[in-house]
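Yeah, one chain of the complex is gone here, protein chain that is, but the others are all in their spots.
All chains are identified by letter, namely A, B and C, in their written order; residue positions are counted from 1 within each chain.
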Amino acid sequence: MADLPVPTLPWAHPLESRRARLEDVSAVRQELSAPVAAVDLRLDPAGAGPAAVAAVVGGPLPERPDTWTALPAGLALRLGPDEWLLTSSRARPEDWEFGVDEAALAHGGSAVDVSAQRTSLRLRGQRARDLLASCCALDLRPASFPRGRCAQTLLGQSAVLLVAHDTDDLQLFVRTSFAGYVADLLVDAAHDF
Amino acid sequence: MTTPTPPGAHLPEHPDHLWTTAEPRKSYDVVIVGGGGHGLATAHYLAKNHGITNVAVLEKGWLAGGNMARNTTLIRSNYLWDESAGIYEHALRLWEGLEDDLGYPILFSQRGVLNLAHTEQDVRDSMRRVEANKLNGIDAEWLGPDEVAKVCPIVNVSADIRYPVQGATFQPRAGIAKHDYVAWGFARRADEAGIDIIEHCEVTGFATDGDRVTGVRTTRGDIAAGTVALCAAGHTSVLLDMLGVPAPLQSHPLQALVSELLEPVHPTIVMSNAVHVYVSQAHKGELVMGAGVDAPVGYGQRGAFHVIERQMAAAVELFPVFARAHLLRSWAGIVDVTPDASPIVGATPYDNVFLNCGWGTGGFKATPGLGWAFADTVAHGRPHPLVAPFGLDRFVTGALVDEHGAAAVAH
Amino acid sequence: MQLISCPWCGPREEVEFSYGGQAAVAYPEHPAALTDEQWARFVFFRDNPKGPFAERWVHAAGCRRWFTAVRDTRTHRFVSPSEVTS
Partner (left out) sequence: MSRVPGFGRIDRSRTVTITVDGVPYTGHPGDTVASVLLAHDVHPRTTSVKYGRPRGITGAWTEDPTGLIQVEEPFPEPMLLATTVEATDGLVVRGVNGQGRLAEVADTARYDRRHHHCDVLVVGAGPAGLVAARAAARRGESVVLVDDRADPGGTLTGTETIDGEPSPAFVADVVAELADQPEVTHLQRTTAFGHYDDGFVLALERRGDSVDGYGLRTRQRVHRIRASRVVVAAGAIERPVVIEDGDRPGVVLASAARDLLHRHGVLVGREVVVFTTNDSAYAAALDLHEAGAGVRVLDARDEAPRGWARACAERGVAVTPAATVRGTRGEERITAAVTGDGTEIPCDLLLLSGGWTPAAHLVSHVGGALTYDETLGAFVFGEPVAGVEVIGAANGTLALADVLREAGGAGAPHAPAEDDGAPPRVLWRTEGDPARQFVDVARDATVADIARAVGAGLTHPEHVKRYTTIGTAHDQGRTSGMLAIGILAELTGRPVAAMRPTTFRPPFVPVAFAALAGRERGDLFDPVRTTPLHAWHVAAGAEFEDVGQWKRARHYPRAGEDMTAAVLRECAAVRTSVGIMDASTLGTIDVRGPDAPVLLDRLYTNMMSSLKVGRVRYGVMCGNDGMVRDDGTVLRLAENRYLVTTTTGNAAAVLDSMEEWLQTEWTDLRVRLTSVTDHWSIAAVAGPRSRDVIGAVFGDLDVSNDAFGFMTWQDTVLDGTPVRVARISFSGELAFEVSVASGYASAVWARLLAAGQAYGITPYGTETMHVLRAEKGYPIIGQDTDGTVSPHDLGMSWAVSAKKDDFVGKRSYTRPENRNPLRKQLVSLLPTDAATKLPEGSQIVGFCADGRLPAPPVPMLGHVTSSYHSAELARPFALALVKGGRDRVGEVVHVPVEGELVPALIGSSVLVDPEGARRDG
């Protein structure tokens, strides 16, 4: 697949139309994250598979569910017992899927391109966790949800994947079709901050 | 401070005598297990229609303290399928004469029910049900949003809500009644007829002889029974387990709630499936609402709070004027639900044990109709035609009466 | 609203889960060999105990894994730590 031309088709962020409203919130900085290549990796955690995939993606996979590790240009998020979300801001989605899948297949695993399945918002600021706590029941205290943790949970009525980068720096992934709802929810919640 | 017309003053007084809690005797022709609305109504009609009075009603707690004390008192008959329409319409006709029959002011108020439609499919399902109702001789009509607003001006029929109201079915004869009064009215009649109402008497087992049950074991001793009629709603499975009779029932918490007393604002009953609401304003002025059924099996008579929150969101969404009404009290009953959301009534593998359960959220409205038909079933030892379609065997043959699908909310 | 312990994600709010009813109701080996009664038993009939009940849950808003847990239906409390079936 390496002979594909460089993509020139215009790409649109699902929250483009809400960018101004999100940036208007002063208490918590909410940024639209740039698109990344992302695969959903399914793999037996016990065998040699994780190491094989790690070699391809350039970093070790997190060993416990609900934690993440940094990859050279992305994140390795452990979503469940045999499931990871691997992102890359450098690779093209089709290459990312091909590479990870190839490594996983040898160990009975598989990878599926989900680059456009979710979109992402970065929340920064001292009140970022408070803002999330207005619509998320997860224990988001820094001690309970420190850097290195991630969690699939509910924000309002929408499933989200929360990632703790730091005490004041969180990221949320949300399915593309729910992104507008989540953005509206956060903008609304930020009113009384 | 000013003094408008005092509410509550208009509630009728109860009679001076209701019933006397009896001591269990050794033996009865009929033992009814469960002293809720269905058990008491069955007792009443056994005496009234069939002259059978050597009857005991066994209640494990205080009389009519289960779902009868916990429901939202909606009465309607606008069900989709012929079988359901048959039993519920029979019940509704009995409701219309029940105050006289019982000699008790049960406050049956026929104020109509609106079943709202919010999506195109809701509209199709509603039309289907209205047309079926009409052909079954049940009063029903389809109303557009403007007509909905005429019947109930506080419903938000504007397009600015998440799931705008596309219209509603309307059954004018639907209504509400005072549940305690109904139960007590049946109890008093049964008591007058010489039927023993025995409270705080829990069935702990059955004595059997081949295909027959000879009696019940209770916390107050053994009682011999010619026929046993089970009317235990959410606790039916507990009894059937004692008999070794399987039934496709799951018991779930169902929550309900009331507001404080309010000046009249809501003239009818409104139900909505998509925006889950059913609400009426009772005689004293309180808004009475039912929430959704909690998904897990539960006998705890309490439900989860998020169900209430969701209920309140739905209420304010559909009725903006309810915003500052207050939740005064919430509670839960235990509803026994079947795979097709229709009741199970009729025979069991035991010749002289008859089953009545699985009414889910529909039990109250069926009370007199079920009592009538079940008493007939017990008296003649075979299912009355109105309950015949609801036998346990339908799960084997596949002849379900599926009220899930197109039949609006089954409340 | 209860906390339910997902074997993978730890205690989470009840709303994150979907209920799957009675656990360990096996799909019949040879459905065609069953009588209508036996088939109906599998399709429609589930235990409904007042007391401990082994049930299936799925962490729908989380890892989407199904698991089995025992809960007392009288108190709604989970009486055994959840265990994984698969």
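We take it that a contact is a pair of C-beta atoms (placed from the backbone, for glycine too) under 8 Å apart; a residue touches a chain by one contact, two chains touch by 3 or more.
Note that the coordinates shown come from a computational prediction; the quantities given were computed from them, not determined experimentally.
*Asks:* Please identify which of the visible chains the hidden chain touches across the whole complex.
*Replies:* Visible chains that the missing one touches: A, B, C.
*Asks:* Please output the residues of chain C touching the missing chain, sorted low to high.
*Replies:* Chain C touches the chain not shown through residues 1-3, 11, 18, 20, 23, 26-28, 30-32, 34, 36, 39-40, 42-44, 56, 58, 60, 64-66, 75-77, 85-86.
*Asks:* Under the stated touch rule, tell me which residues of chain B contact the chain that is not displayed.
*Replies:* Interface residues of chain B facing the absent chain: 1-4, 6-9, 11, 14-21, 62-63, 65, 69, 82, 85-86, 118-121, 123-132, 134-137, 160-163, 180, 199, 259-263, 265, 275, 285, 300, 302, 304-305, 308-310, 312-317, 320-331, 396-400, 402, 404-406.
*Asks:* Provide the residue numbers of chain A that touch the chain removed from this figure.
*Replies:* 4-14, 17, 35, 40, 42, 93-94, 108, 110, 112-118, 130, 133-141, 144, 156-158, 175-178, 180-181, 184-185, 188-189, 191-192
Definition applied: only the chains that are shown with their structure count from here on.
*Asks:* From the mean C-alpha coordinate of chain A to that of chain B, what's the distance rounded to whole Å?
*Replies:* 49
*Asks:* For chain B and chain C, let me know how many angstrom lie between their CA-based centres, rounded off.
*Replies:* The separation of the two C-alpha centroids amounts to 28 Å.
*Asks:* Counting only residues that touch at least 2 other chains, which ones in chain A make the list?
*Replies:* Nothing qualifies.
*Asks:* Would you tell me which residues of chain B are touching chain C in their complex?
*Replies:* Touch residues, chain B against chain C: 235, 237-238, 241, 246-251, 295-300, 302, 304-306, 336, 339, 395-397.
*Asks:* Sort out for me which residues of chain C touch chain B in the complex.
*Replies:* Where chain C meets chain B, its residues are 1-2, 13-15, 18-19, 21, 36-37, 40-41, 43-50, 53, 55, 71, 73-76.
*Asks:* Which of the residues in chain C end up touching chain A in this complex?
*Replies:* 8-10, 12-13, 15-16, 61-65, 84
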